[in-house]
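Omission of a single protein chain aside, the complex is shown with its protein chains in their original locations.
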Amino acid sequence: MDLFLHQALAGLATGSIYACLALAIVMIYAAINHLNFAQGEMAMFSTFIAWQLMQWGAPYLLAFVGAAAFSFVAGIAVERVLFRPIHKAPVLSHIVLFIALFAILNSLAGFIWDYNVKSFPTPFGSRSLFGNGLVSSHDAGMMGVAFTMLVLLYVFFRHTRIGLAMRAAAANPESARLAGVRVGRMISLGWGMAAAIGAVAGIMIAPVVFLDPNMMTSILVYGFAGAVVGGLTSPGGAVFGGLAVGIIENLAGTYIPYVGRELRLTIALFIIVAVLTAKPSGLFGRAIVTRV
Amino acid sequence: MIAGVALALLLPLAIKGFFLFQLTLALIYAVAILGLNLLTGFNGQFSLGHSAFYAIGAYTAAILMDQADVAYYWTLPAAGAACFIVGFLFGLPALRLEGLYLALATFALAIATPQLLKSTPLEPWTGGVQGIVILKPEAPLGLPLNSDQWLYYFTMLTAALMYAGAVNLMKSRTGRAIMAIRDNPIAASAMGVNVALYKSLTFGVSALYTGVAGALGALTVQFVAPDSFTFNLAIALFVGLVIGGVGSIPGTLLGGLFILFVPNIAEELSKGLAQAVYGFILIAVIYLMPSGAAGLIRLIVGRTARSRSQPVHFETASRSARLTRETPMSSSTSGDENAK
Amino acid sequence: MPAALLETVGLCAFYGATQVLFGLDLKVGEGGVTTLLGANGAGKTTALRAVSGMVQTTGDIRFCGQSLAGWATEDIVRLGIAHVPQGRGTFVSQTVEENLKIGAMSRRDRAAISSDIERVYGYFPRLKERRKQQAGTLSGGEQQMLALARALMLRPKLMLLDEPSFGLAPLVVRDLFEILRTLNRAENVSMLLVEQNASLALDLADRAYLIETGRLVMTGAAQDLRNDENVRRAYLGY
Partner (left out) sequence: MRNDRHWLMVAAAMAIAALATAPAAAQKKYDPGASDSEIKIGNIMPYSGPASAYGEIGKTEAAYFRKVNDEGGVNGRKINFISYDDAYSPPKTVEQARKLVESDEVLLIFQSLGTPSNTAIQRYMNAKKVPQLFVATGATKWNDPKHFPWTMGWQPSYQSEAHIYAQYLLKNHPQGKIGVLYQNDDYGKDYLKGLKDGLKGNMPIVAEAPYETTDPTVDSQVINLKASGADIVFNVATPKFAAQAIKKIAELGWKPVHLLNNVSNSVGSVLKPAGFDNAAGVLSTAYMKDPTDPTWKDDPGYKKWSAFMDKYYPDGDKTSTFTVYGYLAAQTLVAVLKQSGDNLTRENVMKQAASLKGLEFDMLLPGSRINTGPNDFAPLKQMQMERFNGERWELFGPLMSGEVGG
């Protein structure tokens, strides 16, 4: 029973990693109705920016804000420079561009900052908070940040005009255009916001998994799993989904022989496929009801 | 055409074994991409996880040769059959997944494949992380060919059969049903096409092609290990598909050549930033030909041949282009008066 | 005929390399209703899309004397041209009220928006009942009302209406056209109407055009077309 509780708590801590990234995934989905397979690498790169700023002597807060702001601008730039010119191309071509972006960012980060792992500071400290070190103050802080981002996103999407415009642009671009929504700007804004959220996620994740160019590759899959479980359209669902995946993974890893120990990623795969087939809109996503 | 075939047949006598080995691999990748293309280009289903089927094909061949001393040529049908079954089964849940969601599910499959291959329960067969080393086939009947040359011809023969099979399949009733599902699933279903069955079948056939390619790949590389079939392979196949041209059978050959040679070119250009260079090449290619090489060729041919009577293949080409033209940013609310 | 609010001169439209419209000269008067008649595939929807800047065009489009050539859809909309597309363009996963707010997205006078919403509910009381409901769950007639309501939120000078009666029951259609008439008279909204039901359209319109395969074949006052022998046989069915 003790072990169960310990693993669940530790899963919650790991889950908040996934939750952070899942939020960024949901954000980009809200803007372009698409998954960004380079999202993890963008977050990694942003985290390196923060690290570099601190190496140059910037205080934590400045590095944090600086990296988020940089990412916001860079996200918009990526959309404008890379994706806008081919927005009419087939969706498969878009995926190839995501792949290209992935390769470029990963390679560039390795080239600039090399591949050795680097430690990354946390503003929350890493003392044991409760459960004998199972949840550290950083884990709790990370969860707090995830929830703060969640609330901000909720307010943005539900209670601001621009949030509504963004949802409209993503849901039905042509119609949105006919209502005077500047769809192109909304897409850019969505990219910028997703990149900034990714930066925050990266900065929160790096103290736990350490900073290196390959830090996000596998976390991205768990982030996808979290986002899918919660529903790609629901920021709240993404956070819940991320936490759930973390806990499920740990418990399965502890209690299911072989499968759990060796096939943790397969569990994520299983969760994705199971949720998608049973309830494609996720647990909290809005099912789109249409009458013809 | 004949000159091309002649060149392909005579090439092994003129070039180095290493280059031949590369060509053989490119051809193998082309067959794997063809499999992916049957699924994506002709049936409209996404997959970012075809490395899994490639791996199953490769392991089937390796295990049969290593543990049961099966002759290498028998491993191809076995690999194909195994992959057909697995593909068909994976196709069943995939039925309920559309576009992006299917991409996501298959993406996860690709990521999980290496773990599954080395998992303890399978270790007695797969050799776990150590993988399996197999022998290279020698030329039969005392043909005066070294094993590289023989493997090249063997691969070419297999590939020719596979391509002929694909072309015939797409010309058949079944092929028309498969494409009808891509173009308009509701209409296809209304016309009496069993959409579920055909979609799963296509998944199976697609996996079969990629699996046979995997078996050939195992023979050529003489080694299988979990690290050979990571997500990067899935990505490579996907890139080859798009670069070659979605829905284009000859384009797959180009895709195979691309994914084998272009990373090497990128490495020549810059060692430290090879991946970044590769990324930029990808971007450039997508900008220059947003619908892949086949799309570009089609465009050129279409321009020069517009005045002539409409070629037959033009119709299917534009149909497949329409499928893939659905961008994430456009929903189809256009009226019914689009020019036919 | 009052001064032209919208005027096209030699309008041609293309989908890729295929030309769909061949030199249309259309006019919508200030406060008037113009209807486009024609068979399926004649190019009526394309003509509306051309005005909204959603297809590639040549020739000139003038609105209030201003040329719209090269304008983006969003900017054309901001001049006060509300396009109600065929299929209604509903934001299915948003609520009814959110749909209305989206309709007002280009307006700067935020304060007036909520009063406008109430005003629009005045025309469409059914929508008020369903204000918190996901728009995708509305019936076809309600969705068409929502589309009109959303367009009204723009405070348009001109509405481009694409087959508003499509797929609706006759009773619903009658109500709908009643509302259109009211809007035209009370709010002074001009309209360019594409409609299968030529009889209804000619009742509402003051001016009509007949298009065949992208070319104008007849132009005139709605009354004149209604009385034309050929039009009667081909489009009015009596």
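Going by the order they are written in, the chains are A, B and C; count residues from 1 in each one.
In the analysis below, a residue touches a chain if its C-beta (ideal position, glycine included) is under 8 Å from a C-beta of that chain, and two chains touch if they have at least 3 such contacts.
No experiment lies behind these values; they were computed from the predicted model shown.
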Displayed chains contacting the withheld chain: A, B
Omitted-chain contact residue, chosen from A:G110, A:G141 or A:G282: A:G110
Candidate in contact with the missing chain, chosen from A:S188, A:N250 or A:S281: A:N250
Touch residues of chain B, complete complex, unshown partner: 16-19, 21-22, 25, 111, 115, 118, 128-131, 133, 217, 221-223, 225-228, 230, 232-233, 267, 271-272, 274-275
Missing-chain contacts mapped onto chain A: 2-3, 6-7, 10-11, 13-14, 17-18, 106-107, 110, 114-119, 126, 128, 132-134, 136, 208-210, 212-214, 217-219, 221-222, 249-250, 253-254, 261-262, 264-265
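Definition applied: only the chains that are shown with their structure count from here on.
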Most widely separated chain from chain C, with each centre as the mean of CA atoms: B
Chain centre separation in whole Å, for chain B relative to chain A (CA means): 31
Intercentroid distance (Cα basis), chain C paired with chain B, Å: 48
Approximate Å spacing (C-alpha centroids) for the pair chain A, chain C: 42
Set of chain B residues in contact with two or more other chains: 333-334
Multi-partner residues of chain C (each touching 2 or more other chains): 85, 89
Chain C - residues contacting chain A, complex: 52, 54, 73-74, 77-78, 82-83, 85, 89-94, 98, 101-103, 105-107, 110, 134, 136-140, 143, 150, 154
Contact set on chain A toward chain C in their complex: 161, 164-165, 167-168, 171-172, 174-183, 233, 286, 288-291
Of chain A, residues touching chain B in the complex: 32-35, 37, 82, 85-97, 99-104, 106-108, 111, 172-175, 183, 187, 218, 221, 224-225, 228, 258, 262-266, 268-269, 272-273, 276-277, 280
